[in-house]
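Each remark here refers to the structure printed beneath this line.
A single protein chain has been omitted; all remaining protein chains appear in their positions.
What follows is chain A.
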Amino acid sequence: MSANANARPRVGLFVTCLVDLYRPSVGFAAVKLLERGGCAVDAPLAQTCCGQPAYNSGDRADTAAIAKQVIEAFEGFDYVVAPSGSCAGMIRHHYPTLFADDGDWARRAADLGAKTFELVSFLTGVCGMTEVEAKLDRTVTYHDSCSGLRELKIKEQPRRLLATVDELELVELPTAETCCGFGGTFCIKYSDVSAEMVRRKSDDIQATGADLLLAGDMGCLLNMAGKLKREGADIQVRHVAEVLAGMTDGPAIGEEG
């Protein structure tokens, strides 16, 4: 918490490049949830991306340059929160590794990493949120995005909050923990393999009988929504934050506005 125990913690929203570019509504849902959780939120304008495309392509030099920029833009906040397990995991676990032998930057990266969280786990774990004020008469299923699940151990937190949404019914996806095939640049470089992975995923999602699919990462959501739409499946796709914030009036991902 911040120095003054009564002051609201200052949260820097790392909006992530995909939310910024594709789905700002997720960013606004995150702001709303964080404010309800008792935080003062700001989104520094100098942010672009966490550097994962470069990092996962083996380009360490560019990754380090981008990471330094993120550290500088966000280290003044009490917390950094991202509506994405993948980007939060990047800052939390990979930045410190990246600068492990780099003196002062090692310390700054470690400090930033320690106060960086994925949105839903931050709401439950740090803000102590146990329920949300939202209502949605839908049968939903949930995909556990890989980085959030394995790097940040996010599994029951979103389910716990979803259980408090009025009228919402959650049906489990048996392959919820299997990668959807997005994988950043993987989906372009190995597009046939990625397409097969998301085809299987789409079959599994349709078999649940749910009419809404949720997840916590835009990359996976774009991938799965793209496949479900291509197959003509009558299933909507949204980021979990939109539902928790009660912001489901606008069009779902890949649907007409």
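Throughout what follows, contacts are C-beta pairs under 8 Å (C-beta built on N, C-alpha and C of every residue); 3 or more make two chains touch, one makes a residue touch a chain; residues count from 1.
Heads up, the rule we're going with is that contacts and distances are computed from a predicted model.
**Student:** Which choice in "Glutamyl-tRNA(Gln) amidotransferase subunit A", "Iron-sulfur cluster-binding protein", "Ferrichrome ABC transporter permease" or "Alpha-ketoacid dehydrogenase subunit beta" gives the name that UniProt lists for the one chain left out?
**Tutor:** "Iron-sulfur cluster-binding protein"
**Student:** Any idea which of A:L21, A:A114 or A:A207 touches the chain not displayed?
**Tutor:** A:L21
**Student:** May I ask you to list the residues on chain A that touch the chain which is not drawn?
**Tutor:** 15, 17, 19-25, 27-28, 31-32, 43, 45-49, 51, 53-60, 62, 65-66, 69, 146-147, 150-151, 177-179, 181-184, 186-200, 222-223, 225-227, 229-230, 247, 251, 253-257
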